[in-house]
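Complex shown without one protein chain; remaining protein chains in place.
Moving on to chain A:
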Amino acid sequence: MTLFGYRLPMMSSLIVWVILWEIIGRLELLLLFPPFSEVILALGDVLTSSSFAEAMRITAISYVAGLAIALVVGIALGFLMGLVPTADKMLNMWVNTFLSAPLSALVPVFMILFGLGTPTVIVTVFMFAVWIIALDTRAGVQNISPSLIEMSRSFGASRFERFKITLFAALPEILAGVRLGMIRGVKGVVIGQLLVSIIGVGALFSLYQQNFLMAHFWALVLLLFTLALTFAEIVARFEKRIEYYAGARS
């Protein structure tokens, strides 16, 4: 981007917003918006606090656990739907419903079923991630070129070898599903913890809000945004490395 002939560095639009935030904060119009400089100062506070470290630990554990279950169940479900037409007919509607349903509304139900703790958050991550993984896997399995399967049969491939070929051939779609599932899982872990609100970042958010520590509150929001963005970027990089043959399939 250039302005009056000068090349502006990347993210310079952010600076404009930051300045605007600082001004509004300094005017003390709203309790909700402390000046940006205060938020930055609070950032150090939040990062070094032991409760933040603990929140991150719990968040990581519930995220990884929920996602791991979602991967296993989602890919298995996708294969089932992709390979067995009857299963597809029975399940497709439900999977699509859950994919687009506002799952946050179900979190209170999970709380009743799984208690006010990590299990509920794990289930929330699972529910956010699993459906897109299943649907993308299904699409991948269904889009395999029939001649690749005929090829493996004609050269005498065993059942296991044929399954391996199906898996590899569907891998680009499966990985796209995994990437979307991972990103949705981040939403799941935050929403789950916010609603349970006595563990992880959810507990921190309630703590800051109840004590009117708005600078800390915003610092935590910024941290979570940055973490989620960095995470999505890492997954996207990883996906690019295997993308080369997705575009080259014939």
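A few points about this structure:
We adopt the following convention: a residue touches a chain if its C-beta (ideal position, glycine included) is under 8 Å from a C-beta of that chain, and two chains touch if they have at least 3 such contacts; residues count from 1.
What we mean here is this: contacts and distances are computed from a predicted model.
With the options "N-terminal of MaoC-like dehydratase domain-containing protein", "Alternate-type signal peptide domain-containing protein", "ABC transporter domain-containing protein" or "histidine kinase" in hand, the undepicted chain maps to the protein name "ABC transporter domain-containing protein" (source: UniProt). Among A:100, A:154 or A:210, the one in contact with the hidden chain is A:154. Touching the missing chain, out of A:17, A:168, A:212 or A:225, is residue A:168. The set of chain A residues touching the chain not shown comprises 145, 147-148, 150-158, 161, 165, 168-169, 171, 244-245, 247-250.
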